[in-house]
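The other protein chains are all here in position, but one chain of the complex has been omitted.
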Amino acid sequence: MILTTYTLGEIHEQLGGELIGDPQLLISSILPLESAGPDSISFLSNPKYRKQLQTCKAACVIVGESARELAVARGAAIITKDPYLYYAKLSQIWKKKQTFGQAAAGVHVQAYVHPTAIVHPTASIGPFSVVEEGATIGAYTVLKSRVTVSYGCHIGDHCILHPGVVIGADGFGFALNRDPNSLEWVKIEQLGAVRIGNNVEIGANTCVDRGALGDTVIADGVKLDNLIQIGHNAQIGKNSAMAACVGIAGSAKIGAYCTIAGASNVAGHLEVADHVHVSAVSTVIKSIPVPGQYTGFFPIDTHINWEKNAVALKKLSHLQEQVKLLEQRINEVSQS
Amino acid sequence: MILTTYTLGEIHEQLGGELIGDPQLLISSILPLESAGPDSISFLSNPKYRKQLQTCKAACVIVGESARELAVARGAAIITKDPYLYYAKLSQIWKKKQTFGQAAAGVHVQAYVHPTAIVHPTASIGPFSVVEEGATIGAYTVLKSRVTVSYGCHIGDHCILHPGVVIGADGFGFALNRDPNSLEWVKIEQLGAVRIGNNVEIGANTCVDRGALGDTVIADGVKLDNLIQIGHNAQIGKNSAMAACVGIAGSAKIGAYCTIAGASNVAGHLEVADHVHVSAVSTVIKSIPVPGQYTGFFPIDTHINWEKNAVALKKLSHLQEQVKLLEQRINEVSQS
Partner (left out) sequence: MILTTYTLGEIHEQLGGELIGDPQLLISSILPLESAGPDSISFLSNPKYRKQLQTCKAACVIVGESARELAVARGAAIITKDPYLYYAKLSQIWKKKQTFGQAAAGVHVQAYVHPTAIVHPTASIGPFSVVEEGATIGAYTVLKSRVTVSYGCHIGDHCILHPGVVIGADGFGFALNRDPNSLEWVKIEQLGAVRIGNNVEIGANTCVDRGALGDTVIADGVKLDNLIQIGHNAQIGKNSAMAACVGIAGSAKIGAYCTIAGASNVAGHLEVADHVHVSAVSTVIKSIPVPGQYTGFFPIDTHINWEKNAVALKKLSHLQEQVKLLEQRINEVSQS
C-alpha cells in the first residue's frame, strides 16, 4: 500500500502547537518512541517513558512543556499541552490521507436495507450489513461489513459500528409458566427498540438488545469495545467507555463519563453514578452512587498457592469467628 | 410506525382473567407502572412496587388477587393468578398485531441455503444467513439475519436464532504432538454435529460448537442469551436458561430447569443436576449433584479496600495457620 506522508509544516499547520525544527522535514510514519526511525514522528505522553527520548531516532517528537529541553536537545519537536490528544488528532489526519480503509458513502450492493429504513445519504452501509424496517441511520455513520440494525432502531450521526455488531436483537425476557403440567418459559416479546446517539463507536461482535417496553438507550459519545453485551432497557450515559467483553444486564443505568474495564459485569436494575470507574473483571451487583474507582477480582497466583487460599476462603467466615473467640479468651486470660 | 391498539375487551377475550372496568377502553401501549399513561395497560408482578399502583396513570392494571382492592380503587383492572405470565402473553398478542418486525416464511433472496439442506416451508431464513449441507431447519423456526447453521446440524420447530448465531462450528479439539522436533497442535476433526430441540431461543452472536464424536445437544425449551459459548458435546437439559456471556465447556452436562446467570462459566466433563441455579460470574469446576443456588465471585469494593484485601487473600492460608497456632498457645497459657 502507498504510505501516507506529511511535512512537519503541514502537520503543524493543521494541528497547531509550537513547532521547533525544519517545517520541510518529511514524515512517513507515526511510531512509538522505541521503534521510531529517522522518517517517523513520535510522542511522549507517559512520563515513565521519558528516558526513551534520548535514544529515540524519530525525526520529530511531540512532547509537553516539561520535556521541552530533552526533546529539543535531540532534534525537531512539537510542544503541546496534551501530547496524547495531539497524537490522536494526528492519527486522524493521517488516516484521511490514506488511499485505503476509507468508508464510501452509500449502501454497498451486497448489503440489505429494507425499503422503509431511512439511511442518510452520507452514511456508509458495508457488505452483508442489514438495516431492517423503519430503522434510521444518521449522517456520516458507518456500518462496516456484517452489521445488523433491527427494525425500528435508531443510530445517530457520526457513529461507527464495526463488523458483527448486532443492534436490536430481542432482549432476554421470559416468564416462567409455573403450571406443573406446562412448566416452561413463555417469551415476552420485546416491544421497545434501541436508540443510539451521535459519535458512538461500537466494537466488533458487540450486541445491544432492544427494550422490552421502552427503549435501550446509548447516549452521545459512548465508546464500546468488542464482544460487549448491553441488555434490554439499559441506559448508558454520555461519553462513557467500556472495554471488551463487558456485560451490562437489563435495565442497568450507567452514568456519564464512566469507564468500565475489560470483562467486568454490571447486574440489572441498578444505577451507577457519573464518573465511576470499574476495574477489569469486577462485578457490580449494587448501585454505586459515589464516583471513584471500584475493583473486585480474585488475585492470580501460582496454582498451588491459589488452591491453598481458595480452600481457606471457603472457611473465611469461620476463621473470623475463631479470631473473635480468641479475642474474648485472651481478654479473659489477661484479666485473670 | 403504526402503533398497536387493543380494547380491554379484546385483551380479556384472548387472555382471560377477571376484567373489572369498561371493555371498550382503548389501550395503545404496554408500559411499566411508573411510566404508564392514560392509554396504557400496566402490570404489578413484584409486591415491592405495590405502592406505585396508587400513583400509576394506566388505564388498566393487571394484578394478582392480593392487590385487587388497591387496583380497583384506581380504575380498570384485570385480576389474574400470575400477572407476569399474563403480561408475557399480552406482549405476544401485541407483537402479532404489529405491521413490522414479523419474520416472513421462506428463504430470503440474499440468504444461502445448500441444496441438500432441508428447510421447512414455514421456517424463515433471514438475509445473509447460511444453512449448510444436510442441515435441517424445523417448522416455524426463524433464523434472523446473519445466522450460520453448519453442515449436518439440526434445528427443531418453533426456534428463534438471533443475528450472528453460529451453530456447528468446529469444537476446540487438538492433540499435542509431543515430538520435540514437531511440538505443535494437531487438529482433531469434529465429526459430530449439533442437535437443537423445539422452542429453543438463541441470542445474538452465541456459538454452539459441533461435537467431536457424537453431537452437542440442546434440549427442548432451552433459552440462551447473547454471546454464550457452548462447547463441543455439551448437553443442555430441557427448559434450562442462561444469561449473556456464559461459557459452557466441552462435554459438560447441564440438567433441566437450571438457570445460569450472566458471565458464569462451567468447566468441561462434569454434571450439573436439574434445578441448579448458578449466580452471575460464578465458576463451576466440579459436578453439582444437589439442586440449589450456587455463587462464587469476588465482592466489589473501592479499589483501595480491594487492594488491601486482595493482598491479604494471597496469605489467607498462612493466616489460617497463624490462628490455629494462636489457639494452641492460648490453650497452653490458660492451662498454665
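Order of writing sets the chain letters: A and B. Residues in each chain are counted from 1.
We adopt the following convention: a contact is a pair of C-beta atoms (placed from the backbone, for glycine too) under 8 Å apart; a residue touches a chain by one contact, two chains touch by 3 or more.
The structure displayed is predicted, hence computed values, not measured ones.
Tell me which residue among B:N205, B:T259 or B:S317 touches the hidden chain in the full complex.
Of the candidates B:N205, B:T259 or B:S317, B:N205 is in touch with the missing chain.
Pick out which of B:L25, B:I196 or B:L313 touches the chain that's been left out of the picture.
Checking each option in B:L25, B:I196 or B:L313, the one touching the absent chain turns out to be B:L313.
Have a look at A:L8, A:I30 or A:V107 and name the one touching the chain we're not showing.
Touches the omitted chain: A:I30.
Could you tell which one of A:L70, A:A139, A:L270 or A:L316 touches the chain left off the display?
A:L316
Pick from B:T5, B:Q54, B:T99 or B:N305: which residue touches the chain that isn't shown?
Considering all chains, including the one not shown, the answer is B:N305.
Mind listing the subunit A residues that contact the chain we can't see here?
1, 30-32, 35, 82, 84-85, 87-89, 91-92, 94-95, 100-101, 108, 110, 126-128, 144-146, 160, 162-164, 199, 201, 203-205, 221, 223, 225-227, 239, 241, 243-245, 257, 262-263, 280-281, 297-303, 306-307, 310-311, 313-317, 319-320, 323, 326-327, 330, 333-334
What does the interface between subunit B and the hidden chain look like in terms of residue numbers?
These residues touch the chain not displayed: 110, 112, 116, 128, 130, 132-134, 146, 148, 150-152, 164, 166, 169-170, 172-178, 183-191, 205, 207, 209, 212-214, 227, 229, 231, 245, 247, 249, 265, 267, 278-279, 282-285, 292-299, 301, 305, 308-309, 311-313, 315-316, 319, 322-323, 326, 329-330, 332-333.
Heads up, the rule we're going with is that only the chains that are shown with their structure count from here on.
Centroid from C-alpha atoms only, then distance subunit A to subunit B, rounded to Å. What do you get?
A distance of 25 Å separates the two centres.
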